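Everything on this sheet refers to the single structure shown next.
Heads up, one of the protein chains got dropped from this complex, but the rest are sitting where they should.
For clarity, chains are labelled A and B in written order, and residue numbers in each chain start from 1.
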Amino acid sequence: MNALVIRDLHVKINESHILHGVNFDVPSHKVTALLGRNGVGKSTTLKGILGLYSSTGSVQLNGQELIGMPTYKIAQSGVAYVPEDREIFSTLSVRENLALASRSKTNNAAFESIYELFPELKTRAIQLAGSLSGGQQQMVAIARAMLNTNEILLVDEPTKGLAPKLVTEVADALAKVAEATTMLLVEQNLALVKRIAHHVVVMDQGRVIFQGEPENLDDPSWVHQMLGVSGGHK
Amino acid sequence: MLRWKYSRPLLVLFVSLLALAPLLGSNPLSQPGFQQTMAVAFIWGGLALTYDLLFGFTGLLSFGHALYFATGVYVTCILINHEVVVWWLAALISIAVSAILALLVGAASLRTTGITFAMVTLAFGEAGHVILQRNFFNLTGGENGIALNADLIPEFWISVANTKFIYWAALAALIFTYVVIWWVTESSAGRVFAALRDNELRVQVLGLNTQRFKLLSFVISAALAALLGAVMLIAAGSAAPRFADAGVTISLLLMVVLGGAVTRWGAVIGGIFYSVATTRMQDLTQQDAFKTIPKWIGGPIAEPAFVLGLLFIFVVMFAPGGLSGAYYRLRLRAITKKSQ
Partner (left out) sequence: MDTFILIGITGIGLGALYFLIASGLSLIYGLMGVLNFAHGSFLTVGAFVGFWIASKTGFETSMPEFILAMIVGGLAAGLFALLIEQLLITRLYDRHIDQALVTVGVALVVGAVLGGWFGNDLRMFPAPMWFLTAIDIGGAKIPADRVVYIATAVLLLVGNWALLKFTRIGLIIRAGVENRNMVNALGINVRRAFSTVFFLGGFAAGVGGVLVSVYSNGVSPLIAGTYLIYGFIVVVIGGMGSVPGSFLAAMMIGVIRQFANYYATGLGDFVVVILLAVVLLIRPQGLLGKVRA
């Protein structure tokens, strides 16, 4: 069963054609990693799914067509998003960031489980999110996506720019999150991908060039050819 | 580009006809009244074109363009009235003053972009307007402005019988403005302006100093506006604060949007149409037939801003590209039909 089915997705930004017909599936209750070199259109794919760019083609969430819907309705249908640069609201406190994201009023259980996963967010509830460290900001961004019951989580480079210790922390959190939900994960850290992904999709120049098993990541020549990085670790 | 191969010879013919009309026996343009109307309309056409260079070609939404037009009017008038220099030199100096003013204001306001830039230029323009109304050092005559001292300019600028000279001066200023802007926008600098409007980042990547090109466009349009201001001084016979009003710039924006930006001729036609329309509409509403319309609808219609404002909203919402845009769409359709 596929949660998300993407067919012939095209995105143009200011006249430049970024995605040239992207096709792939995201199976339910599995983690699918979206890989590729820098600038191939991974983030653009996620934003296209969310309707943040106007796109053509077809994106179906459990059979429901998302293309043409406004972003807020797509999100309400159960697509949660952890963006590449976190995009937490820096002038709002941590608690306000979470309160904004929560779509139901009586959500105490969800808040409790978030605070359990990220205790630090509880102690820093009234701190302005802009003054948090990069890792803490990433926790806010992930927590924000988990407050509501969702069909799928789109996560864009959650470990980008984090210190190694924080990478582990974020990776642990993601692994826990991944147990319960469908996830489409863009990630450069191949160790993390190997740890939690069930499928990999590789993009190049606005197209999907490979769909398959994460075991391929163990083959250095495959990795080199597909992703242009050497070895299985970065 | 959708150029029509007869357009240039036809344009030359049409302009020659316009230039010779006052001499060609009896026609509307041999009457001083209509010559005056058209002279003013030509000045507005030229001003709209200078605004098109900013807004259309460079993508700078300035709300303070009236400042440079008024600089042309006032500086010329003050220099003539105080017998500082002869009239034509006064006009030249006003152009230089306007360019320097634009250089200073532009350097400060171009630190901002987009909508902020609009606000900032508006603020500077209004400051100029306010200062003119204040009559510092007894120079600007305050709210009433200053009358041009007719004894200090040559005879041919003055009597009603000589209105054709004003008409010619305005036409010449319009043609000069057109040629300069044509040259600027078709030159390599012009292509940079256009690229700036479409994608500033790309120009920056090419290693060009975008700030300098924007400033250049700002200064050129200001200098040309001052030239047209000097001609306006002679046509109007006085300098008044209304030339510096933010309403002037807003009218220019209307002219360019109605006529269509980035086509040059669109702005000129927009300016001429707007100027003639506002004059004519006032005549129209003086007629008796008009008085029978109930006041609640007749009152607003009597204000040119009502009809033009509605037209403007309509064009922005439903017909972007204005008159010239519509023309090119039609031609494009005709061409694609033919080639099928």
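The criterion applied here is as follows: a contact is a pair of C-beta atoms (placed from the backbone, for glycine too) under 8 Å apart; a residue touches a chain by one contact, two chains touch by 3 or more.
Note that the coordinates shown come from a computational prediction; the quantities given were computed from them, not determined experimentally.
Of the chains displayed, those contacted by the omitted chain across the entire assembly are A, B.
The chain that is not drawn here is touched, among residues B:131, B:172 or B:277, by B:131. Set against the missing chain, the residues B:85, B:119 or B:216 yield one that touches it, B:119. If you put the hidden chain back, the residue from B:57, B:178, B:193 or B:312 that touches it is B:312. Listed residues B:29, B:48, B:246 or B:268: the one in touch with the omitted chain is B:246. Although one chain is not shown, part of chain A still touches it, namely residues 50, 52, 70-73, 75-76, 81, 83, 87, 89-92, 96, 99-101, 103, 144, 148. Interface residues of chain B facing the missing partner chain: 61, 108-109, 111-112, 114-116, 118-120, 122-124, 126-127, 130-131, 134, 136, 246, 250, 253-254, 257, 295-296, 298-306, 308-310, 312-313, 316-317, 320.
To be clear about the criterion, only the chains that are shown with their structure count from here on.
Computed from the mean C-alpha positions, the centre of chain A lies at a distance of 53 Å from the centre of chain B.
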